[in-house]
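Got a structure here, written out as structure tokens. Questions coming.
With one protein chain removed, the remaining protein chains of the complex are shown where they sit.
The chains carry the letters A and B, assigned in the order they are written, with residues numbered from 1 in each.
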Amino acid sequence: MSLLELDGVKVHFPIKKGLLFDRTVGHVYAVDGVSLKVEAGETYGLVGESGCGKTTLGRSVLRLVDITEGSVVLDGTDLAKLPGEEMRRFRRRLQMVFQDPLGSLNPRQNIESILSEGMIAHGIGKDQEERREKIKAILDKVGLPSNALARYPHEFSGGQRQRIGIARALVLEPDVIICDEPVSALDVSVQAQVINLLEELQEELGLTYVVIAHDLAVVRHISDTIGVMYLGSLVEEAPSDALYAEPKHPYTKALMSAVPVPDPEVEDKRERILLTGDLPSPANPPSGCRFHTRCPWAQAERCATERPELRDVGGGHRVACHYAEDIASGKLRLTKGEVVSATREGVEDNPTEDTPEAEAAEADAPAAETPAKIPAQAEKPAEKAVEAEDKAATAEEPAKAEGKAEKAAEAKASPKPEAADEADEAVAADEAKASEEPEKAV
Amino acid sequence: MSLLTVDELTVTFGGRGRKASRAVDGVSFEVDQGQVVGLVGESGCGKSVTSLALMGLLPAKGLTIGGRAEFDGTDLFTMSPSARRDLRGSEMAMIFQDPLSSLNPVVPIGVQVTEILERHRGMKGEAARKEAAHLLDRVGIPDPTRRLKEYPHQLSGGMRQRALIAMAVACAPRLLIADEPTTALDVTIQAQILELLKELVDQEGTALLMITHDLGVVAGLCDQVNVLYAGKVVESAGRRELFAHPTHPYAHGLLGSIPRLDAPRGEPLNPIRGSINDRIAWADGCAFAPRCDRYEMGCLSGTPQLGEPRAAGHQVRCVNPVLDDAKAEEVPA
């Protein structure tokens, strides 16, 4: 049994209008049916772009927002059904670290007062003296001097404030800490300090984390399991390394290919899947697969009508896509969007001066000719070259390479279904689909 | 001769009884036609102030600008305000981090674009509207004629940034300054915008001064990279050289502290200790010394000068640079 289990969690916010008496005119489907399990002592990473509902999901676990439907079970207790006061007491076991380190600290309380607040609420410590001792121990653990006690949040740097936020969660000795974008407000050089601190604390105290972030690199670094969210639901979930090695959902592929890597050698060899259009409004989500309006592999059948379930495709890898296998095998072609090489034309410095790894990759003909579709293949060419060679032996590989050569040209030549980004315009979307129809026959 | 030559630029804020603070402290760099130059650093390193000083967008009150900045041979800081205004928007343009607050919320996009065309290119009426639609189309905004009538709040973040870029390139500027153009955007949208900027540079030969904190963005885009710390350039090199051999302990440390998508999980990060607040005045020594692992007594004898300890054209401001290539060994063979 997992420590934390979410089953079909939905959070719908009513949209209200009215002069005197509000009436509900619609709903924002912020979280729309999420099921996941977090094992004790592990880190579960939730990634997704703004508006995907990851923050709302994190808050719903603590019942900071009302859960419309579904259950959140921590250690056998369904939090969704707990009455108010019991839920309040239960919060000691579930804590949260916030994105904005300054905004999440009361500017008018000093550090001692901020850290005492939770202990007082849960009756931890006989008197302030005892609490102070405990606070000092925790401050030491998160790397803050004990003279911080009398100071106020605005007197600390960003990284230190986040340490205070972590200390505030830790004093209650929780089982699970939900970190909502714990480092995204921090400077690059300070981010690593906080990430390392979170990891050290986990090792020392056996904590379980749910880390919510938009930065895939950060999430990959600290998570054991990663769930990718899009428009209120999970589209893919896999162990960190498996997800990175072989993302199966089109959205995950696009997301991964878009994350810049601070290494020109890698950047120049990567290919990006550029999505068309914008995120549809969560108040008016597309029918069927939520991603079909922007999906480069969207098909006319099923995608727009049938909502894909998160299904296991082996090795604990779950994906919500009707055609995950076909995309992975290269049977399906891009229907919209484009794949671009990240290399800039006319780059000043000498691109012929290749590193040994790159040469090794080029030596292997199949690997070099096959444009790296997923980042993994591009990043470690030397390693992957061997694998790619093996793959080439299978029947589908030549077809895949051939198909891809045409793909870029095709994507540009075919009338771009630009109107498809207007998710709310179903008509336009239908038109776009119609234009894709002939291609499917290929 | 470079398109933009910045020489020993200093920007000092002060006055009103408060101690003067030097946000930019002797920054020099050059930008050539068709080149992408990056100014990289964390908050408070002076990168944004540099860009605003070049555009002449800093408040005049309580401000001293020193040094020279030549655009196509003329000094920007001695030029008349009206000449500078003409230059701004036509020859050099800027893109900001927050597209929503850089657009006028009560004026339709179309009017904001045609305004620029009318002012700088003397276009009128239907011609200006046509050109505006063409510009929006050029930056990848679908259905441009309809979008022209819309207000900024009706566009998504990515579309707003595109509209802003359309306005910036309306007069085919020779220099484009982009201040964190993708920081406020999601990563898939960021990819689209970076692609667009690349296209502009490659196809139009526009010079781009890219200001960012994101080393990943720099790695894929910039030809020449300047790393700033506490108002000074601490390292300057071509991007391949910089990322292969980061030589200033700060640049070296930064690269070691970023989690990489392609790094195997479990590889520990090596953070730089302390924060930007832990610094000493450049006059006393290296501002980075309090956070530096390689700190020596010699670091505190006056401002360290830019040198080329590793390779020609790779400038480093450090008395004890990182010359042993520990990083090269880490790469799996």
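Some notes on this structure:
Convention: a contact is a pair of C-beta atoms (placed from the backbone, for glycine too) under 8 Å apart; a residue touches a chain by one contact, two chains touch by 3 or more.
Rule of thumb we're sticking to: contacts and distances are computed from a predicted model.
Going by its UniProt record, the hidden chain of the complex is named "ABC transporter permease" among "Heme exporter protein D", "ABC transporter permease", "Sugar phosphate isomerase" or "Phosphoribosylformylglycinamidine synthase subunit PurQ".
Only one of the listed residues, A:Gly8, A:Gly26 or A:Gly103, touches the absent chain: A:Gly103.
Among the residues B:Asp75, B:Asp284 or B:Glu308, only B:Asp284 touches the chain that is left out of the figure.
Contact with the chain that does not appear here is found for just one residue of B:Glu8, B:Asp75, B:Glu267 or B:Glu296, B:Glu296. Although one chain is hidden here, its contacts on chain B can still be listed: residues 17, 278-281, 284-285, 289-290, 295-297, 300. Where chain A meets the omitted chain, the residues involved are 20, 59, 62, 64, 88-92, 94-96, 98-100, 103-110, 117-118, 120-122, 147, 150-152, 154-155, 165, 168, 172.
Simple rule for what comes next: only the chains that are shown with their structure count from here on.
Chain contact summary for the complex, chain B toward chain A: residues 34-36, 42-43, 142-143, 156, 158-159, 186-192, 194-195, 198, 201-202, 213-221, 223-224, 238-241, 243-244, 253-255, 257-265, 268-273, 275-277, 291, 331-333. The residues of chain A lying in touch with chain B in their complex are 49-50, 157-160, 187-193, 195-196, 214-218, 220-222, 240-241, 244, 254-268, 272, 274-275, 277-279, 340, 342, 344-350, 353, 357, 375-376, 379-380, 382-383, 416, 418-419, 421.
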